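Every protein chain but one is kept in place in this view of the complex.
Lettered A and B in written order, each chain numbered from 1.
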Amino acid sequence: MAKTLRQTDDGTARELEYVTDPDEQLEKKPGTRYGAAELGFRHYWYPAFLSRQLGKKPKSVMLLGENLVFVRANGRPYALFDRCVHRGMQLSEGKCWTEGTITCPYHGWTYRLRDGELIAALTDGPESAVVGKKGKGVRSYPVEERNGVIYVYMGDGNPPALEEDVPEELLKPEYVFEAVTSVWNSNWRPAVENGYDASHATYVHRYSLRWRTQFNLPPAWAGKVESQVEGKYLIQRRRGPFGFEANYPGFGLWPRHAWLRKALAKARKKFGPKGTPMIAGVRLPCLIVNHYSYYSHIRYSIPIDAKHTRNFQMLAGRFHGLKALAFRLQYWLWHRWVFHKWFNEGQDKWIVEHLDYSAPEQFFRPDSSIVQLRKYFEKNARTSDPIDGMKE
Amino acid sequence: MAKTLRQTDDGTARELEYVTDPDEQLEKKPGTRYGAAELGFRHYWYPAFLSRQLGKKPKSVMLLGENLVFVRANGRPYALFDRCVHRGMQLSEGKCWTEGTITCPYHGWTYRLRDGELIAALTDGPESAVVGKKGKGVRSYPVEERNGVIYVYMGDGNPPALEEDVPEELLKPEYVFEAVTSVWNSNWRPAVENGYDASHATYVHRYSLRWRTQFNLPPAWAGKVESQVEGKYLIQRRRGPFGFEANYPGFGLWPRHAWLRKALAKARKKFGPKGTPMIAGVRLPCLIVNHYSYYSHIRYSIPIDAKHTRNFQMLAGRFHGLKALAFRLQYWLWHRWVFHKWFNEGQDKWIVEHLDYSAPEQFFRPDSSIVQLRKYFEKNARTSDPIDGMKE
Partner (left out) sequence: MAKTLRQTDDGTARELEYVTDPDEQLEKKPGTRYGAAELGFRHYWYPAFLSRQLGKKPKSVMLLGENLVFVRANGRPYALFDRCVHRGMQLSEGKCWTEGTITCPYHGWTYRLRDGELIAALTDGPESAVVGKKGKGVRSYPVEERNGVIYVYMGDGNPPALEEDVPEELLKPEYVFEAVTSVWNSNWRPAVENGYDASHATYVHRYSLRWRTQFNLPPAWAGKVESQVEGKYLIQRRRGPFGFEANYPGFGLWPRHAWLRKALAKARKKFGPKGTPMIAGVRLPCLIVNHYSYYSHIRYSIPIDAKHTRNFQMLAGRFHGLKALAFRLQYWLWHRWVFHKWFNEGQDKWIVEHLDYSAPEQFFRPDSSIVQLRKYFEKNARTSDPIDGMKE
């Protein structure tokens, strides 16, 4: 049981057990699936690369703790398990002598990209007995490329349709989006939880430039946070009564400088674009979606290993023609730097990397969003049985 | 049982068990308190910072394996356990919005510095239910500031008076002292033991400048080393017959160049200040004191974790007015560089960091100082029971 040191009423300090609602702390409880999912949930499609990142040179990547090698052949991306079955060498250090094959750099074992079958063992001649034998191929992974993103199915059995797993903003032609990737030095779960965390934004991001421009006047606290399943998402809504400024006993006024925010909000109401409140949602396996007035922010926090997460962040809007161009331009001139680089890569990355996720926890009212996220993932994540997984 | 390889008489080499007096090697014996005290002895006051090192910005420090955050408010220093009870964030990365409180950087949980109580959860409004609830505060540590040093009580229960634990040279107004801190990459025990080690000085420090000027003619060996309890110290005295130079069978003359030392000592007797032999003492929890002719050297070797030690070194003298000023001047022009930086930070740090403290040991006559230190610490260190600890 988690313990901590604190000063007790009689002046002595002792190690105390935390007294918390056992339902809340799923990831601390042994035997839970969310608690065990240090390396993420399998049996889902995950984005692996942006199309522009993959060419004819093999590229290695770790996803959910597995080493994969990706390579493009005849225009199509392929993925294999990145270890030659012969002696354990990395295939990603090898060469694609012909399109559609990859050759191990050690003894020339050559695999077909399509299915991982061993088609030649060069240094044993064209009639080598190992070729075509059972058990000599490497695992191949189902891969799909859509709208500039390469997805890989990390699981057993036949994969579901891509549309089952990937937000429509990234698949349907009526949307445009721009993307950025980055690596955070943390487990993937605090990264996802932080994205759905109802109250950290009003403190951590309060003084960020982006926040100020997107909202009329963000409340400093809310009476209630509710999560409910809507399609494939768990959607969070903050209910009133809302608080904007108050005197805290023993502390004083907070937020500071609220008058400035109010004045800005007032001016904004008059001159600025109409803003609608942000809606935040999470989705399995590791997606965070924020809907803003005219665009959506979609973030995958993909497990690399237990201590590293690859963030795939996309800003998507429903635009055509010139408007689509303007959206892209705005992204490259503003959002990429202010939203993606500063806001997410700066403030959120800093938080998540400094957090001791293994520490005991004490929840308060706004944390119902975290509790509901954990329960939703626990209950709805696909299981290891592919048939079962497909039923979802 | 500790083993080592050696060549035996019949020409074979085998792993041999060390045959040593079991009383000597306390830190190797399971079940001893000294052996278990990898992270130091709790229930003592320890120096944490020099006053000039702490301002209104929170500062984290690790002592005895615990993370603490120190901050100054209304001129007074405070210390809390450096982890927000909410989600495990470091408080030391937070902000002091008002003097006397510290706010977690993640969700604005705000603690009173004085006692660690949670007085506000900013993002849950002024009426948050977590405020004032049992078990939501962080541990606060007793802190005292005296003569430019900030002390913290690392233990349970009510702390004893500071005078119980801290040498009078650092507390009484009739003394002046100057201090320097540093980190050694070693456990704290070899650092303390090295300071009390009767014989290493005559070899390691024999050719250091400081040694030569402080002593008339240091003996190369002594007939006996005696330790006895004097007040709060274990004091070591070297007894004769003393040796200054000899022919060692199979080796030859040692020390080399003793004639030069003798000549210098002779000249020194005529022209130099009268020197009195150094007295060395140790004191719980991790203090080494050396009394020289007109000043004392006091060193705390404070456990950071099992492999790092913070050395708090002070040179103290009983001076007033102009003499005090002269003493400080001498420190900054001479002792700081020759004594603290070269002698201690150079030679002793090098020794202690290179030593394999986990190796088996074979003691010789001068090591009685080490044996007596270990026995004294083993017997006299305060126990985990605060009442018991107070009785000492």
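What we mean here is this: contacts are C-beta pairs under 8 Å (C-beta built on N, C-alpha and C of every residue); 3 or more make two chains touch, one makes a residue touch a chain.
The shown structure was predicted, so the numbers you read here are calculated from the model rather than taken from an experiment.
May I ask which residue of B:73, B:162, B:279 or B:351 touches the chain that does not appear here?
Spelled out, the listed residue whose C-beta touches the missing chain is B:351.
From the list A:59, A:83 or A:200, which touches the chain that is not on show?
Considering the complete complex, A:83 is the one touching the chain left out.
Which residue from A:123, A:247, A:293 or A:358 sits in contact with the chain not drawn here?
Of the listed residues, the one touching the omitted chain is A:123.
Out of A:59, A:72 or A:136, which touches the unshown chain?
Looking across A:59, A:72 or A:136, the contact with the absent chain belongs to A:136.
Which parts of chain B face the unshown chain closely enough to count as touching?
The list for chain B reads 4-7, 11-14, 16, 18-19, 197, 199-200, 202-204, 220-221, 243, 246-252, 254, 256, 351, 354-366.
Tell me where the left-out chain touches chain A, residue by residue.
Residues touching the hidden chain, for chain A, are 66, 81, 83, 85-90, 93, 97-98, 101, 105-110, 112, 115-116, 119-126, 128-130, 135-140, 156-158, 386.
Operating definition for what follows: only the chains that are shown with their structure count from here on.
If I superpose the C-alpha trace of chain A onto chain B, what rotation angle comes out, expressed in steps of 5 degrees from 0 to 180?
That pair's rotation angle lands at 120 degrees.
Using mean C-alpha positions as chain centres, tell me how far chain A is from chain B in Å, no decimals.
47
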